[in-house]
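The complex appears here minus one protein chain, its other protein chains still in place.
Chain nomenclature is as follows: A and B, assigned in order of appearance, with residue numbering initiated at 1 for each chain independently.
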Amino acid sequence: MNLMLTGLNKISQDFLGRSTAATRRILVCAGTGCLVNGSLKVYEGFVQALKNSGLNAIVELKKEEEGVFVSRTGCQGFCQIGPLVTILPEGIFYTKVKPADVAEIVETTVKKGDVVERLLYVEPDTQKVCRTKDEIPFYQKQHRFVLSNCGTIDPEDINEYIASGGYKQAMKAYLEMNPEELCELIFASGLRGRGGGGFPTGRKWDVARRETNVKKYVICNGDEGDPGAFMDMGIMEGNPHSVIEGMTIAARAIEADEGFIYVRAEYPLAVKRLRKAIDDAYRVGLLGKNLFGSEDSFNLTIMEGAGAFVCGEETALIASIEGKRGMPSPKPPFPSISGLWGKPTIINNVETLSQIPLILTVGADGYRKRGTKDSPGTKTFALTGHVANSGLIEMPFGATLREIIYGVAGGMTSDTGKAVSDGFKAVQIGGPSGGCLTRDHLDLPIDFDSLKTVGAMVGSGGLVVMNKSTCMVSVARFFMQFTQHESCGKCVLCREGTKQMLALLDDIIEGRATMETLDLLEDLAAAVQKGSLCGLGKTAPNPVLSTMKHFHDEYVAHVRDKHCPTGKCKALMRLTIDEDLCKGCTLCAVKCPVGAISGEKGKPHHIDNNICRKCYICVEACKFKAIKGD
Amino acid sequence: METIRKFERVCEIIDHNQRNAARLIPILQAVQAEYRYLPEEILTFVATSLGISPARVFGVATFYSLFTLKPKGKYLIRVCNGTACHVKGSMGLYGAIVKKLGLRDGEDSTPDMLFTVETVNCLGACGLSPAMVVNDEVYGQLTPQRVSDIVDEIVLKEAQNESDAHGA
Partner (left out) sequence: MNGTVIFIDNKEIPIENEQNLLELIRKAGVDLPTFCYHSELSIYGACRLCMVQVEGMGLVPACSTPPTPEMKVSTNTEEIRKMRKIIVELLLANHSQNCPTCQKNTTCQLQALAKRFGITKVRFKNQLREMPPDESSPSLVRDPNKCVLCGDCVRICSEVQSVGAIDFAYRGAQTVVIPSFGKALDQVECVNCGQCARICPTGALTPKSEVDEVWKDIHNPSKVVVAQVAPAVRVAIGEMFGLPSGTTTTGQIAAALRAIGFDKIYDTSFTADLTVLEESGEFIKRVTTGDRIPQFTSCCPAWVKFVEQYYPEFVNHLSSCRSPQQMFGALAKEMLSSELNVKPEDIVVVSIMPCTAKKFEAKRPEFERDGVRDVDHVLTTQEFGRMIEEAGLHFKELGPESFHMPFGFKTGAGVIFGNSGGVSEAVLRYVSEKLTGQKHESYEFTSVRGENGIREAKLSVAGNEFTLAVVSGLGNARRALDRIRSGEAHYDFVEVMACPGGCVGGAGQPVFSDPLVRRQRTKGLYENDRMLELHKSQDNPYIAELYGTVLGEVGSHKAHELLHTSYRTRKRILDEDVSISSGDEKSLDISVCFGTSCFLKGSQKLLHDILGHIRSKGLNARVNVNASFCFEKCDKGPTIKVGSRTIEGCTIEKAIEAIKREGVALAEEVRQNV
């Protein structure tokens, strides 16, 4: 029975044994963000520089040997200061490392153990120099649980995952627990689906478990389509085996023998790493037949999406795996009862599944130590917008927006990126499905239920922080345009409704709206929200409804006064020519396609705003920057 | 000979996927990787081989945004318009490329089929917004000037390849 344990232990001990002789380890972040910034060149630079200075560069830990172990890791979240390099054992953390810096790091840090000061992170507010990751507020103020291994292990090395305790929980699930116990444990942990809805995972599993069908499926939903959210990408790239282990446990819990990971095709690196992870798991015997010596088998296939946000909706995702158009179907029947090919199927999101091994490790009570009573655990967020620090973060449920914005994110910035003390206007949480939160919600503990009460939702976990120069009508329009473009076109309310909502928002932004437009928009939004077939349609009006609720005055200003308070809506701007700056060169008058500009040569010109079409050709043409809008 | 190789590859792709209609999407992905688009007659062939109606194949091919029924330029530029990039002015980048390439309304490819420009929802490179990807290479923290330079670099590289080829 314990053959498998010996097997796992052996892999683990071998790995650890081999690593002891390495004097140092260099971790180069190879998440999508750092790769874009050229971290691959940095990695190659290290291998070369080590050789150049006579050191043995170990890129793969095959045997016990002296030298420096160089690895590529998954995303560490703080992409804006990448490429990131960590030198172990000290944990010295270098930022914005260029290939040109590599030789110096090898000489100074790897050889001598000293730091290269200029590459350390400096806290903008306090000018504090941070030697290690833990000293940086961005990391200090997070609670990295699911992401704890992201950035510290080599995601392409199954041995390292096993050495860090990986697949032990899967083995426990197959050898020491029965399906019912597993479902009970997950239910007791209070884990809720991280894909958006927050449905209790244990209950979902238990429904599928109770089905007597012989054939069942487990699907991992990695179709992270929210524009601006990349948490699942971070996990799939940084710790792919945690997802596979979670799926293996889920398969045991419902007695499924086949699984699919559905990944967005826009994430080529995640696909590559998952493929490698699956191949490795098969090779070691952690996927396939007779898992851990049991009678059970579990086979896993990757399916790449083909560009459809709606496939994040579970019935659409199933249709897509079946080779059809990704159009959702009515529920009931729920997939747990009748899913892929009409068989019981559970679909869990990447982040949900990667928590499963952790829950088995710490137990239900241990898990509940994080987060709130009804939303235990942590949540990852993709933090962007007008804040000093953006990136991939993880917080326990119950944390407030204030903690995130003024703690982790380091406060607000202006449009040009300068720190501002009183710049906060709103946060859009949950992407196109979510809603808008304001200053009044800064101290609201964030969890599944609290957000619903204020018309928002955890959704995908996108967190866009906006400063005071942001036009909320335009924000609503941006998300509306997104959902309208991504509507599958099946149900009338979503297909036609989002199209008309977008048209009404355009009317508002372009000065054609009346106060009735607002009423109609609200009625239509309510109908789309209540009546659409799937989650995409039902949540599509959230950005509009929440901005209408919290920033009603801003809408009224657009509609009644034909004025955009932030000056962002071009069509509502009034252009004027600064008489002091205008030299009377006539260029603007010549270029104006509608003849709205008049004036004598050599004297200041004027714009008739009743004729002006706001094409901004004059603004571009003026060499003296004399034409301004407000 | 190129077309022969491609067609034999299509047959291989279909065989590799066990002629299983459920594998339609992976099949189309592989076919597109081969042709860089989905030619109509190949789709009809795929439908025939899988025993499903061509209308269904057409329906799937037009549903997903990564499938294209029109040939694309040698360089496919996809400007990210995810939230983070949008906030940081991605549509300005898009406009700059369109202007630089002299594309007219409704056009997405240059007449010489060197470039095709599109937008994409999110590349997951939000920390480096605004971003774009040219074929497989991602560029981050872009400005209109920088994208214009990138286009110039490609044009120059192509011109050099051309003259090298003639020189040889």
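By definition in this document, a residue touches a chain if its C-beta (ideal position, glycine included) is under 8 Å from a C-beta of that chain, and two chains touch if they have at least 3 such contacts.
This is a predicted model, so every value here is computed, not measured.
K.L.:
Just to verify: which one of A:Lys499, A:Lys568, A:Lys583 or A:Lys628 makes contact with the chain not shown?
P.N.:
Considering the complete complex, A:Lys499 is the one touching the chain left out.
K.L.:
Of A:Asn9, A:Ser329, A:Thr566 or A:Thr586, which sits in contact with the chain we cannot see?
P.N.:
A:Ser329
K.L.:
Touching the absent chain in the whole complex: find that residue among A:Ala419, A:Leu520 or A:Cys585.
P.N.:
Here the residue in touch with the unshown chain is A:Leu520.
K.L.:
Touching the hidden chain in the full complex, which residues of chain A are there? Just list them.
P.N.:
308, 325, 327, 329-332, 484-493, 495-500, 503, 520, 523-524, 527, 530-533
K.L.:
Taking the full complex into account, what residues of chain B touch the chain not shown?
P.N.:
On the chain B side, contact with the omitted chain comes from 1, 3-4, 7-8, 11, 39-45, 47-49, 51-59, 62-63, 65.
Convention: only the chains that are shown with their structure count from here on.
K.L.:
Starting from the mean Cα coordinates of chain A and chain B, work out the distance between those two points in Å.
P.N.:
Between these chains, centre-to-centre, one finds 24 Å.
K.L.:
Considering only the defined contacts, which chain A positions touch chain B in the complex?
P.N.:
32-33, 35-37, 78-80, 82, 224-230, 233, 265-268, 303-309, 320-327, 382, 384-386, 390-392, 428, 431, 462, 464, 466, 478, 482, 486, 488
K.L.:
Note which residues of chain B are touching chain A in the complex, please.
P.N.:
So the residues of chain B in touch with chain A come to 20-26, 28-29, 56, 59-60, 63-67, 81-84, 86-87, 120-129, 131, 136, 138-140.
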